[in-house]
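Removed from the display is one protein chain of the complex; every other protein chain stays in position.
Per-chain numbering from 1; labels A, B and C assigned in written order.
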Amino acid sequence: MDTFIDHHVRVRYAETDQMGIVYHSNYLIWMEVGRVEYCRAKGILYRDMESQEGILLVVAEANCRYSSPALFDEEVLIRTRIGDATPRMVRFEYEMRSGGDARLLASGFTKHVFCNRERKATKLPGMYRTAFGILGENGRG
Amino acid sequence: MDTFIDHHVRVRYAETDQMGIVYHSNYLIWMEVGRVEYCRAKGILYRDMESQEGILLVVAEANCRYSSPALFDEEVLIRTRIGDATPRMVRFEYEMRSGGDARLLASGFTKHVFCNRERKATKLPGMYRTAFGILGENGRG
Amino acid sequence: MDTFIDHHVRVRYAETDQMGIVYHSNYLIWMEVGRVEYCRAKGILYRDMESQEGILLVVAEANCRYSSPALFDEEVLIRTRIGDATPRMVRFEYEMRSGGDARLLASGFTKHVFCNRERKATKLPGMYRTAFGILGENGRG
Partner (left out) sequence: MDTFIDHHVRVRYAETDQMGIVYHSNYLIWMEVGRVEYCRAKGILYRDMESQEGILLVVAEANCRYSSPALFDEEVLIRTRIGDATPRMVRFEYEMRSGGDARLLASGFTKHVFCNRERKATKLPGMYRTAFGILGENGRG
């Protein structure tokens, strides 16, 4: 099992709603932040993969289970790992925890298809496969 | 099976990202719009249920599968129905389609727990149960 | 003076914050909606101007004065007009009012520079000038 890469964000006022807690769609944005930082930790700049190699990670599915509300100004620990990857797709898994008391805020996953600049499905170039944990042609090691 | 309640929104520039398509977390916001309009069509003002009765629909899970990208200025048809409801929780199901060619953009669900103003789990007051399709004490008719 | 083009939006839950009112940056998004609808009313599809003619309205300045808070589920009237336009730039002015009691929520302006696809300043093609109220080469009629 892949190990989590950790990153912290602080809850913005803009992310709260009138219930006094973080609006639920913002967790998907935190997952995106976690994903980009996962790539950075593995030596990949997501922005370069997109702008230089023309590889887009188009989102095919997103899921989030909410356990405990996140509050304004709270530090949030975003933990990201790869659950599955092939040359065609990658599935990231996430845990979001309070930076204070470590309580679980939410967990979830996103599934992505590797696409080219025209947003057509493509294969991940070999140079990126190790970082994504893809060993062979047909799947994850 | 519950029938869909339909509502249209138009894609805002702010909702696009540098991939040239709608950023994926915005579909969860469209689901919220669909949910509020579903309630309105059933004779419930969500804002009154919250402010007057103190009933909150706290999101416990959200899921979205993305089929085809939505584009700036496109009309989007949001179709919302209740998939399951008990006095304790409700599960909404959604389809989002292009208002133009009716192609499927995304589908998904959200699961909510009825809570009081302190965000503690509670039972949905009887006055709202018919609108949510809850017939008996323990579940959906 | 140009006359206002009117358009309505309904406040989304996602647009509120923990103060129980609409978070202030969302008014700039409503201005964008008003701007796009202003163009549509004048016979211009903003999306075509951008994708077909390669004309971008890059924001140079935005200003908003907040008079009264907008609340969840409230209908908001967005009133948009052009305050000034030359072949190089355009300044839109906005009023946002409650759709219910017509109280002023906010007013403001945005100033835009016409740019090409490389985001370099350019002149607005002649075919669009009438719609923007630009009569001569050097400014507004």
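Please note the rule applied: a residue touches a chain if its C-beta (ideal position, glycine included) is under 8 Å from a C-beta of that chain, and two chains touch if they have at least 3 such contacts.
All of these numbers come straight from a predicted model, not from anything done at the bench.
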Of the candidates C:39, C:56, C:76 or C:96, the residue in contact with the absent chain is C:56
Full-complex touch with the removed chain, picking from C:9, C:36, C:49 or C:64, is C:64
Of B:72, B:94 or B:128, the residue touching the omitted chain is B:72
With the missing chain put back, which residues of chain C would touch it? List them for me.
19, 21, 24-26, 28-29, 32, 56, 58-66, 69, 119
Missing-partner contacts on chain B, residue numbers
13-14, 16-21, 23, 25, 72
Missing-partner contacts on chain A, residue numbers
10, 12-14, 29, 32-33, 36, 45-47, 71-73
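The rule we apply is simple: only the chains that are shown with their structure count from here on.
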Round to the nearest whole Å and give the separation of the Cα centres of chain A and chain B.
24
Find the geometric centre of each of chain B and chain C from their Cα atoms only, then give the gap between the two centres in Å, rounded to an integer.
29
Two or more other chains in contact with one residue: find those residues in chain A.
19, 21, 25
